[in-house]
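Apart from one protein chain that is not included, each protein chain of the complex appears where it belongs.
What follows is chain A.
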């Protein structure tokens, strides 16, 4: 029994809803709407049919705009009319009487529904109100005649249907399309915003540092004034910062708190963008510092030490943010990994890695350094797990990283690494320590030793053969590691399974084992609250029956059988699934006049470039993966 009475603040809830200016729509993204918009008015009957199908689905959700429904009705009738479609055969078309009735009904609905909601009854007639909106007179007349007199002729209503569609396009479709914020503007605006906020934070931290280091009795300009300088030139700021009579500590603290709050607010709704921008800053700072080391180029304006401090700046920003936002560090680490994987895919993975090795390591070096540093921080932030047993569910107090997450990171790290890459090896060791799995750590240490000896051998003998051999041994070891990991996964899940089946028969409705909060309608991400848009296409039943069983076998981890082939295929399937990245669409409810970022779903990484992939191609790809068995 439950009482309704507690839902006290109801009127507030309602009022707030109105002022949000969010409305319930039947489409998942504006891309879906745009797809319908284009297909509905295209000349190909197939696209029109698919658009009509989608609109009928929208109708089932119950919140479609009446203009969309009416447009769909008219288009559907036109599709049945041999006047508009030349390829209709005799049997498929309706009689003329039927067509006239259909058109007439559609036009009546158009005039009534579009007008009805706004009209004050009994003050003005529907005809007058329709005229006021700008509905063509022909439609109004047809509506009147259809409801009170004879059915208008087919020729007349055909003509009227064309006019009706034109009017609907100008009344609804074009204005709505213009109201959608264009992606480029939006994304650019957001990036600017994020950059600004991040720089603010960096500034404040820097100021704090300076304030601390310099003597306390110096008073002077406040940091805020130097912000404008900072926007243009980093060096200028640094000079200004060092020479200016710094702010008092309290002022900078407030500023810091405020800017931290801003960036965290941005992060909570737009985490991927924030992470990407920060990553860019970090990499550019790293990159130019490396550049200075390797090339000793005098081109660089800033002195070496300045760049070092810039890197430290950003590092301190990361540390500060990670303390405030628990999952930030993890998200950043994952982003670095993804970038490394992109590099990999770009340049291909070689079996024999002798000459390629060093260049690849070189390329990945800044990323690897970053990764190593990040994992080091992860270790300090999260205590090492002692027990291996099932996860406890206290979400607020617990700061442990889920073992599955760490193992996932470790696996990806190993996949990306190569023999000479000491930083990644170090990072892998740190991650292994985080899992608390001693045998795994032991194995990795052995691997690291092997790696070390291989590189030593390389430097001492510098003969191709030994490097090749040790390289091979290394890659075999690596493969073994990965295999071990997967086997471990499976063993664990199998251990859990007999426990479960001992207790009860497998239930059809099972609560999800781990769940990250995400918006209703989306699927959760491993880290963060933003969620990802689901792929909702469904192939027709008969073809799906055969392929579904295949895909299930390959995608579930708790299948018996430890053949290498199967595990490899599985891993490939998993990585292809992982690579299927769908950037999310998030809404920032009240933030400076309603900025929205637009997500684009359905991107697949092909040859290192995010390409848009249609449903058909996706299915073809997934079936291609299965064929390897």
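Criterion: contacts are C-beta pairs under 8 Å (C-beta built on N, C-alpha and C of every residue); 3 or more make two chains touch, one makes a residue touch a chain; residues count from 1.
Here is the rule we use: contacts and distances are computed from a predicted model.
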Given "DDB1- and CUL4-associated factor 13", "Ubiquitin carboxyl-terminal hydrolase", "Glucosidase II alpha subunit b" or "Polynucleotide 5'-hydroxyl-kinase NOL9", the protein name in the UniProt record of the chain not shown would be "Polynucleotide 5'-hydroxyl-kinase NOL9"
Filtering A:180, A:319, A:381 or A:448 for touch with the omitted chain leaves A:180
Cross-chain touch to the chain not pictured, restricted to A:65, A:126 or A:169, is A:65
Residues of chain A touching the missing chain are 1-10, 13-14, 17, 20-30, 53-54, 56-57, 59-63, 65-67, 113-114, 117-118, 171-172, 175-176, 179-181, 268-269, 507-515, 517-524, 529-531, 533-541, 548, 551-552, 555, 577, 585-587, 589, 594, 596
